[in-house]
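Complex shown without one protein chain; remaining protein chains in place.
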Amino acid sequence: MKIAVVGLGYWGPNLVRNFLSTDGVEQVLCFDANSNSANRAKKRFPMVEVAESYEAILRRPDIDAVAVATPVSTHYKLGLQALKAGKHLLLEKPMAARVEEATSLMEEAEKRKLTLMVDHTFVYTGAVRKIKEMIKNGEIGDVLYYDSVRINLGLFQHDVNVIWDLATHDISIMNFLLKQKPVSVSAVGAVHYNHMEDVAYLTVRFANNLIAHFHVNWLSPVKIRSIIIGGTKHMVVFNDMEPAEKLKVYDKGVEFKEKESIYSALVQYRVGNMYAPVIPDKEALSLLAAEFIDCMKTGRKPITDGQAGLNVVRVLEAADASLKSGGKVIELSDKR
Amino acid sequence: MKIAVVGLGYWGPNLVRNFLSTDGVEQVLCFDANSNSANRAKKRFPMVEVAESYEAILRRPDIDAVAVATPVSTHYKLGLQALKAGKHLLLEKPMAARVEEATSLMEEAEKRKLTLMVDHTFVYTGAVRKIKEMIKNGEIGDVLYYDSVRINLGLFQHDVNVIWDLATHDISIMNFLLKQKPVSVSAVGAVHYNHMEDVAYLTVRFANNLIAHFHVNWLSPVKIRSIIIGGTKHMVVFNDMEPAEKLKVYDKGVEFKEKESIYSALVQYRVGNMYAPVIPDKEALSLLAAEFIDCMKTGRKPITDGQAGLNVVRVLEAADASLKSGGKVIELSDKR
Amino acid sequence: MKIAVVGLGYWGPNLVRNFLSTDGVEQVLCFDANSNSANRAKKRFPMVEVAESYEAILRRPDIDAVAVATPVSTHYKLGLQALKAGKHLLLEKPMAARVEEATSLMEEAEKRKLTLMVDHTFVYTGAVRKIKEMIKNGEIGDVLYYDSVRINLGLFQHDVNVIWDLATHDISIMNFLLKQKPVSVSAVGAVHYNHMEDVAYLTVRFANNLIAHFHVNWLSPVKIRSIIIGGTKHMVVFNDMEPAEKLKVYDKGVEFKEKESIYSALVQYRVGNMYAPVIPDKEALSLLAAEFIDCMKTGRKPITDGQAGLNVVRVLEAADASLKSGGKVIELSDKR
Partner (left out) sequence: MKIAVVGLGYWGPNLVRNFLSTDGVEQVLCFDANSNSANRAKKRFPMVEVAESYEAILRRPDIDAVAVATPVSTHYKLGLQALKAGKHLLLEKPMAARVEEATSLMEEAEKRKLTLMVDHTFVYTGAVRKIKEMIKNGEIGDVLYYDSVRINLGLFQHDVNVIWDLATHDISIMNFLLKQKPVSVSAVGAVHYNHMEDVAYLTVRFANNLIAHFHVNWLSPVKIRSIIIGGTKHMVVFNDMEPAEKLKVYDKGVEFKEKESIYSALVQYRVGNMYAPVIPDKEALSLLAAEFIDCMKTGRKPITDGQAGLNVVRVLEAADASLKSGGKVIELSDKR
């Protein structure tokens, strides 16, 4: 397989590095319209060919796939060109700037039987896969709530607000972990320094009494990256800032006895052991790269396929609509 | 001064203990309709007289004040009786179950020139007073956001939801700290085990771009009690679970240069020292008791007076309305 | 049972409080030569009789036992008087100022068939009993090392150095936990402000390759109370400053394959799950009080009997000898 990485800003070089060490990858090429970025990459990866233009890449029949790591506003155009040129496609998250764009890319890929994959990196981390396993095998029980915090000082984006920048990660993780489908979204936020929200709170509701909530913030003095998942059988805390023991599983809960009157309801707390499972520490991006190669070879759908990408964009788009309407609840359509 | 503490469940005995060691308190009496609670108190405080009935307390002319630590649904009735009997009144938080009740109590107290105080204990903690000082003297700068988390496994209440139980603390702290007045409230939550919300998120908006947000939860496997206040000059993290260094003050922020175009905006991060100020560790409740005594003597308004109590109930009532309407934004009236 | 608590400084009132709520205790009396301390106790415990003198207590035939919570230099004299007066005896830790004194108290108690118990409180904590259970049932495997840190700013003692003050706790815990008997002691320390060591390091060696080490410090800006026990099967970290999860059990270790040459030795690391067992949070002192009562009634030896007290004093005395000799290794005698 020969893969071209397009966009060599912050994330692109990580893709280059990982594809270089992925089995089945014969050659890695790269391109960035910004010559500084291209030169930096050339210096760091002397063995990687820097293409002259995006078109030059698309014209080469020996190149199997394109990985697009450019700003989100360009994903649709660049992605569609790649698919139309017959290339498999890996898109940086979020997949596209609008639901329609995402749908259109999916259709194009299906029509041409090309692999379309979205780089939801966190889905490939050991911790997230471990939680998925615990939800699947019943260890968590029914999920009651999902609470996520991703805050930090920093990296204001010019073209997207803090939800598109940070919550994208968390929505992709939530969608991967939960069996249920979100039915509505609401969001509140505040703009302080630029025309984009830098602090925001997002609520996602489901058909049952499950509630998910996300706090994202570019103005926090402390860096917090945590997810709490409350289940009927176990509760999980995922603290990504911990160097060890990122995941803690609590045998805690509430036993609520049926009651004759309100005041005679018997609430009992179950407080058992906590444990921190061993988590394989393979780099997520290397697993993602291997998944991409394997899907191109076998034709199967990637774990983070176009649909997964679309599902995230749908929530993001609804969040924007809610922000604009002052926090109104936006129903998610059932389509596709 | 002679003070009668009514209601000897979880909190009442703390009031008894603190009044016993407050200068200016001559005698402490107590009463609970539940004889078990009364007996436990009698055993723990052999020097405290247990009254026979609430009416007996109100009839005694030598008793100056009544402190009511019963369930919130009874505050209005018991409080009004006390005021009408000419007693100064300390009410457990929240002050009342409805805005009208709170207003009515305020009017009665004003008419009779009696001290009406609400036990917003946290306002008297060293940490909260320290933050107030930093906001007052300009160290924080303009407040950009206020983020509060109070979650834990436990203590389901029978008569109120998790917002009334836990967010009451945080709204009283916020109201005390911020100069601005809240203009609207919205809330989302979920009911899992009983007919009351056990997980909830509350958003409070202000006239400017300041946003406040509260996460309260009875179903969390970990105990978190933190407040982050982002200001233009300094940012503060108050972690009440830390045994030492509860308060951390960060010289961090964003410098946003005026921009010619979106992409040329110059964002600079300011990352300076952090410091943890020494916090006086006097028990909050003992300061509150002293404040009550002093206000009765001097006739001045307490820091946490009826108005402070009303302001909290107004937000709580709006939160309930929002919960019922699926998260609608509820404007707060300007009255009183 | 009627029990007299002698010495009402920092610790004595805790004994009074616990004996008051211990089944089988009919009456608690107390005494302190310092009238201020006696008056404070009288105010706090109005139901407790304050004796006029120590001799008055010893003369009363209805008093079964004496609990001595005075400075260590007085333990021997007061304890011996009590035993000679036929009273059961609970001694604050450390049991005595010298090995000879401890031995003499033991002999007196044995001769008179009286209960002699030492208040090694930590031995009765849930965490320490849990570790004991894990060592007993083989979960830890062979203990390889025992590392203890107890440091803090404060509470310089006038009559003893930091080893007698702080390491006493840790030696009593270690002796309780480990099956092996210590064979030698060495200690280094430094004196900065007074004539007593305020920083010290203590090493205890055993017959096999087990090593125990203790860091005690009155001059630390941070409070650390931790014990790490490395075993062949599991390793335990006991962090007493954690509000929850004080105990963490690690399935970690080293597998060392027999080697043909030095360089071909195969070291493999075993890194499995960590878990934090639930720990019963009964107050240690209430268990100790119940143990004392039960031993007096049944005549059986307490868990922390005179021998346990002597074993601690023997290490402390050796530590002093080592300090004086600049860190020489002091062998512990096998006697008694």
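Letters A, B and C mark the chains as written, and numbering starts fresh at 1 in each.
FYI, a contact is a pair of C-beta atoms (placed from the backbone, for glycine too) under 8 Å apart; a residue touches a chain by one contact, two chains touch by 3 or more.
Keep in mind that what you see is a predicted model, and the values were worked out from it rather than measured.
> Specify the residue from the set C:K2, C:R40, C:K252 or C:K301 that touches the hidden chain.
Once the missing chain is taken into account, the touching residue is C:K252.
> Which candidate, C:L219, C:V278 or C:L332, sits in contact with the chain we can't see?
The missing chain is touched by C:L219.
> One chain isn't shown here. Among C:Q81, C:Q180 or C:T203, which residue touches it?
Spelled out, the listed residue whose C-beta touches the missing chain is C:T203.
> On chain B, what residues meet the omitted chain?
245, 271-278
> What residue numbers in chain C mark contact with the hidden partner chain?
144-145, 147, 151, 153-154, 156, 158-159, 186, 188-195, 199, 201, 203, 205, 209-211, 213, 215, 217, 219-222, 228, 230, 235-237, 248, 250, 252-254, 256, 262-263, 265, 267, 269, 271, 274, 326-327, 329
> Which chain A residues would touch the chain omitted from the figure, given the whole complex?
Given the touch definition above, chain A has residues 46-47, 222-223, 241, 243-244 touching the missing chain.
Going forward, only the chains that are shown with their structure count from here on.
> How many degrees of rotation carry the C-alpha atoms of chain B onto those of chain C, rounded to the nearest 5?
Best-fit rotation on C-alpha atoms: 180 degrees.
> For chain A versus chain C, what separation do you get between their C-alpha means, in angstrom?
That pair's centroid distance is 53 Å.
> With chain centres defined as C-alpha means, what is the inter-centre distance between chain B and chain C in Å?
42
> So, what's the distance in Å between the C-alpha centres of chain B and chain A?
Taking the average C-alpha coordinate of chain A and of chain B, the gap between them is 39 Å.
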